[in-house]
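One protein chain omitted, others in place.
A, B and C are the chain letters, set down in written order, and residue numbers restart from 1 in every chain.
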Amino acid sequence: MADWCLLVIDNKSHLINRNLKVVEIKDFGTFPTEILQDKDFSVEFDLFDKNCKLIPYYLTDIQSNLFRGPQIISPKDIAWLVYSSNLKSGDIVVEAGGGSGALTVALAQSVFPNGKVITFEKNKKNIEVIKKNLNMSPYSNLVELINGELNENTEIIPCNSIILDLPNPHSIVSWAEKSLEVGSKLLCYVPTINQVEKLLIALKTWGQIEISESIHRTWQSRSTAIRPNTNLIGHTGFIVSARLFNK
Amino acid sequence: MADWCLLVIDNKSHLINRNLKVVEIKDFGTFPTEILQDKDFSVEFDLFDKNCKLIPYYLTDIQSNLFRGPQIISPKDIAWLVYSSNLKSGDIVVEAGGGSGALTVALAQSVFPNGKVITFEKNKKNIEVIKKNLNMSPYSNLVELINGELNENTEIIPCNSIILDLPNPHSIVSWAEKSLEVGSKLLCYVPTINQVEKLLIALKTWGQIEISESIHRTWQSRSTAIRPNTNLIGHTGFIVSARLFNK
Amino acid sequence: MADWCLLVIDNKSHLINRNLKVVEIKDFGTFPTEILQDKDFSVEFDLFDKNCKLIPYYLTDIQSNLFRGPQIISPKDIAWLVYSSNLKSGDIVVEAGGGSGALTVALAQSVFPNGKVITFEKNKKNIEVIKKNLNMSPYSNLVELINGELNENTEIIPCNSIILDLPNPHSIVSWAEKSLEVGSKLLCYVPTINQVEKLLIALKTWGQIEISESIHRTWQSRSTAIRPNTNLIGHTGFIVSARLFNK
Partner (left out) sequence: MADWCLLVIDNKSHLINRNLKVVEIKDFGTFPTEILQDKDFSVEFDLFDKNCKLIPYYLTDIQSNLFRGPQIISPKDIAWLVYSSNLKSGDIVVEAGGGSGALTVALAQSVFPNGKVITFEKNKKNIEVIKKNLNMSPYSNLVELINGELNENTEIIPCNSIILDLPNPHSIVSWAEKSLEVGSKLLCYVPTINQVEKLLIALKTWGQIEISESIHRTWQSRSTAIRPNTNLIGHTGFIVSARLFNK
């Protein structure tokens, strides 16, 4: 069993697993986790002459410490996918493919404590990565992980939202029509315009079709030299969303 | 009591209140809501020779139909504020000022069904707008609406997140330090760089300081003429977030 | 004959034609140009109790005062088209269609004083608009205005650069191959991705193919409230450029 928490040293936080034998923190040092076993949250203690404390962690801490398998959906896109899909506590959402599980963890938090995330991922290695990442969160019991492909022949799954990060989402549209509750949304995350084009054709009978892309620009936070950061992710994917009004 | 639902006509949806006497839909017509009283969700019926049905509505339907008072926080920013603040079912979040309640409704959905949103708004008129908008959602019981100013002398409110949309958020930083749980985030939404500068100075002892802005670009969805839309909102506000590691 | 110059009143400039009988300036007044006939550049004089002077004008003054016919190519795109096409004094450039002449004037300035701009425009009304706009500049003698369509059957025109703002630029690619000097560039300005796609196919044998779009973000210039302006032009056109290495 993993036991994740944040170790705060000098106003910087480090996500650590207290059930590993040893913790290694870059530019700080390596030490046995034993030292941390009896520490209560928010109580200060000394480590290598530094003032430290343990505190609970965030979803965003998990996002920035994910085990990496395939390319990860970026936080800006996760934020928009979760918001647009209208997920709330108790909902059922289908996701395919699961990739590294970055989105999976966020979806689980949004339907917590009694909803359900059903994640399809055909690649066995990715399944292991998703499991590892889910185990960093308290949500693994909310996720049903299916090692297989979601395709037009998959059995219908009644659900409140479907999110696809697949090369050919247009081929899943008719399955989505049968599975989605009327009034709910299908969201597709695709890198190229050619994929957008195919999707638009497949979505002809759907309502509220929207194509968008988000550019998230971060700034340097020194008050005497405020400026946008030089490097910007110029493109991750287009998000195509559509709403099912007729089935 | 309001009774909101979506009326779908020809693959287009219209948010309506069945407890008003009359519904008016642009380019369609005006009719007594009486006609709709006995309709079940998802069952088709005819209205002015059009095929119609009623279905449940989304948070995003509310967002695009808000009663307008002061400037509304845009969906792209709401998505990022909710995501970054790590809100989940059961959390307590403080928000000031409430404005038109656009963010309030989204925060309520994110802490649903047993969390709490505490919203400060000093303007009496805005309070009425927020109430109207909250009444479109099923979440008004999750929101405590305070008709007053949040300032450095406000009593401490233990909470998981604080979100400020105020002209001088830097003056609330010390109050936030006392109210926030260790490990939690303060998020500030400010239009000018001058405000960002003051905030950076006030946040000196905080961790994970991030400044960002999102540009959400929408595209035209005709498959034979795919192109970004001409008009783009070039700026709403900068989001400055900081995490409290020491108090 | 037009006689254009800038009238500066209170640190604001107004492009006026001294050969019209009367000048009308919004929020200032209307007066006979006679008053201005004997004024030398940069010498101050009084007008309606305001301190005024006449000065020479810029290309950018023309751009922001163009007579409007069809949609105008925006300054950000003009800047990039002129830069990428490597134009310099003495060059010959072919442009089609001329539209309102916004680009025409800029091209003429870039090949001034001894180069040549050959502009195709099939619409008679636009031709008149272009003429009017060219007459605001000192460059009308550098421009050959052809009231006709540029198409694959047009006679070859040896030139240093070709710039197309047409619905079907892919159909002109083979003509461009015959007309352009080896090593020179064809630049196409197109609004949709569907047009980009067709162009990419037609440009298969060309070198240095580049697709780009510029977003030009302007900021509010008050030192106490520095912020990006709210409205942004989110899309004008994609610029596809290609270089001819073989003919």
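A few comments on the model shown:
Rule of thumb we're sticking to: a residue touches a chain if its C-beta (ideal position, glycine included) is under 8 Å from a C-beta of that chain, and two chains touch if they have at least 3 such contacts.
Since this is a predicted model, take the numbers as computed values, not measurements.
Touch with the chain omitted from the figure is made, among A:Lys39, A:Lys178 or A:Arg217, by A:Arg217.
Mapped onto chain C, contacts with the missing chain fall at residues 6, 8, 11-13, 41-42, 53, 55-60, 75-76, 78-80, 82-84, 86, 88-90, 106, 109-110, 112-113, 182-183, 185, 193, 196-197, 200-201, 205-223, 226, 238, 243, 245-246. The chain not shown here touches chain A at positions 191-194, 217, 224-236.
Just so we're on the same page, only the chains that are shown with their structure count from here on.
Taking the CA centroid of chain A as reference, the farthest chain centroid is that of C. Computed from the mean C-alpha positions, the centre of chain A lies at a distance of 47 Å from the centre of chain C.
The mean-CA centres of chain A and chain B are about 22 angstrom from one another, to the nearest whole unit.
Centre-to-centre, using mean CA coordinates, chain B is 44 Å away from chain C. The set of chain B residues that touch two or more partner chains comprises 193, 217, 226.
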